[in-house]
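Please see the structure below; I have some questions.
A single protein chain has been removed from this complex, and every other one stays in its place.
Showing subunit A:
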């Protein structure tokens, strides 16, 4: 399965298991989603459980919160993460705080799916990585898979979870992993071990990172698309780096991060989102606080630049093999 099929399979499995799971969003019904992630669900589960919505993100999330309060488990889709901002108030002030402010009387067990990240020439409005905004909010969980297997297992866990979850899907690797070179074709998931996805139910606990590549020289903290770029760079550079795929940004698997950095003594953080006050800043601070006496070189960050996402120059903006390779050399030199 590719990642889209795995995500589709997760929703199908959960809708079969739990009649309270419903799927809603722009174009998700009859058409099956602009990325085909919800294909076939309406035909199988009917329009009461899978339906298209008006183009109002604030409405989609607000309605989902109300459905969650009724007792359903809505899985709303925001078609592109760039369009999540009109729904921010419902996510930040409502979904995230409902349990806290109501003394646990009302909860909002919604799972907001949204494709995010660049590398598909989507321009400013189809490329952004807003995960840092949500990790800053108390009461939301933020999940970002990097493989089809993880995407399915994590999405099932998110739907079962009783807290509101933001589930960002790295659309650059929906169809296959890639190594970050724009002139090289994407690999197909069918030739990739992570393309093996069981058709039935399984889940991956939220808040647990994965070691995408074990190593001893250096720890790379990455998630989503960047895991694959880093894997290619490390293979090319011949560095024995350990790549930690965070999978869940909040709650974060601090134990795995700490153990890895203490073992290797070096840390590189890679994300696509803009640099300043991005999630890498939090990671950097945590590693510094917990691993300072084990560090043999300064922590480095490779990120997107602090500009709006460019259209034609996106491959210069995007953290690619050159920028990551230079950072690796710099850390290893010290």
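We adopt the following convention: a residue touches a chain if its C-beta (ideal position, glycine included) is under 8 Å from a C-beta of that chain, and two chains touch if they have at least 3 such contacts; residues count from 1.
Following the convention adopted for this analysis, contacts and distances are computed from a predicted model.
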Item to check | Per UniProt, the name of the complex member that is left out, chosen from "Fumarate hydratase subunit beta", "Branched-chain amino acid ABC transporter permease", "2-oxoisovalerate dehydrogenase subunit alpha" or "Multiple sugar transport system substrate-binding protein" | outcome: "2-oxoisovalerate dehydrogenase subunit alpha"
Item to check | Chain not shown: contacting residue from A:58, A:281 or A:332 | outcome: A:58
Item to check | Options A:66, A:215 or A:310, residue touching the unrepresented chain | outcome: A:66
Item to check | subunit A, residues in touch with the chain not shown (by the definition above) | outcome: 22, 48-49, 53-54, 56, 58-59, 61-72, 74, 86, 89-90, 93-94, 98-107, 138-139, 141, 161-163, 207, 250-252, 254
